[in-house]
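One chain of protein is taken out of this complex; the other chains stay put.
== chain A ==
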Amino acid sequence: MMASSYNAKEDGHVTVPGGGTIQNKKPDNTAFKQQRLPAWQPILTAGTVLPAFFVIGLIFIPIGIGLYVTSNNIKEFEIDYTGTDMSSPCFNCSQSFSWNSTRPCTCALPFSLEQPFESNVFMYYGLSNFYQNHRRYVKSRDDSQLNGDTTSLMNPSKECEPYARNEKMPIAPCGAIANSMFNDTLDLYYIDPNGTRIQIPLMKKGIAWWTDKHVKFRNPGGNPNLTSAFQGTTKPINWRKPVYELDTDAENNGFINEDFIVWMRTAALPTFRKLYRIIQKKNNMTPTLPRGNYTLEVTYNYPVRSFEGRKRVILSTISWMGGKNPFLGIAYITVGSVCFFLGVVLLIIHHKYGSRNNTADIPN
């Protein structure tokens, strides 16, 4: 720099052996400052990676086989009841849908199970082509309202627009997610070999996350009378009943209704299934769902035809690793074999070229 150059001359003449004006003290001789910290210095060579590959192969393949077998043992039954097809029992319901119809449209779908479902059976409804993960949709909720906050109850968040208010009245629960809650009713009947219909008991509690039900979702103001707690609000536009009439059980009503909570957890992909009911195993002697004929009775309320969606019901047993999912097992087997194969390839390469390199290194 120009200006400081003038001072520089002073230094130039005062040739003090001590170093002039700059007192730069001797650097510390510490391992860190001299970049000599003790260190482990691994190198990825064929020799070191080989055993790792074999080990991975040996671990992954059994896991994969285990997963695959478990997944295959899971029994799953799926039935589509959208009713797009003329022959489908629900065709009429799907065609004659209107939001305002007072009389529910019902249809019954017969099906038969080839094999008995031994353990607890989980009953899911599945929707296709339904974008629960659309940004406008995902954010269209008010978590503090759902957590029982009374101010939010009366003043729903801006995010809920255009489902925040209906004719000046705040909507509870507000937002697009709540508004579009799945409202088909599904009932399952077992047709006895002698022809009688036995309704299968469906458990509607215990289908949501425990933390959701007990912490995240709460009814407003500790008032046990939900009707008065929701005073001054209105039901979502598409709902037939207000939120406080979702169930008769006080523990499963209002915001803490489990069907509602399950719906409020937005799905990751446009094709999804959500847990609807659980069929509990009665005893060890009889299977939960014996082999035979069944009827699925649907109260058809939920329109999907406009967006070319599909509706399904899935019955499935579970295992230690969850539901039916052959992907994980296959993936594990594949990766394991690839690792093993690579191990062999590397072994050959190491054998052929490793020695050559070593000789080449000697003159170095």
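Methods note: a residue touches a chain if its C-beta (ideal position, glycine included) is under 8 Å from a C-beta of that chain, and two chains touch if they have at least 3 such contacts; residues count from 1.
As a working rule, contacts and distances are computed from a predicted model.
Taking the options "Roadblock/LAMTOR2 domain-containing protein", "Phospholipid-transporting ATPase", "Ribosomal RNA-processing protein 42" or "Mitotic spindle organizing protein 1" in turn, only "Phospholipid-transporting ATPase" matches the UniProt protein name of the chain that is not displayed.
For the options A:I79, A:M154, A:I200 or A:V338, the residue in contact with the chain missing from this view is A:V338.
Only one of A:P27, A:G195 or A:P224 touches the absent chain when the whole complex is considered: A:P27.
The missing chain, though absent from the display, is touched by one residue of A:F91, A:F111 or A:Y137; that residue is A:Y137.
One chain of the complex is left out; on chain A, the residues touching it are 1-6, 8-9, 11-13, 15, 17-20, 22-24, 26-29, 33-51, 56, 60, 63, 67, 120, 122, 124, 130-144, 147, 157, 159, 161-163, 176, 179-180, 206-212, 215-216, 238, 262, 265-275, 278, 303, 306-308, 316, 318, 320-325, 327-328, 331-332, 335, 338-339, 342, 346-347, 349-351, 353-354, 357, 360-361, 364.
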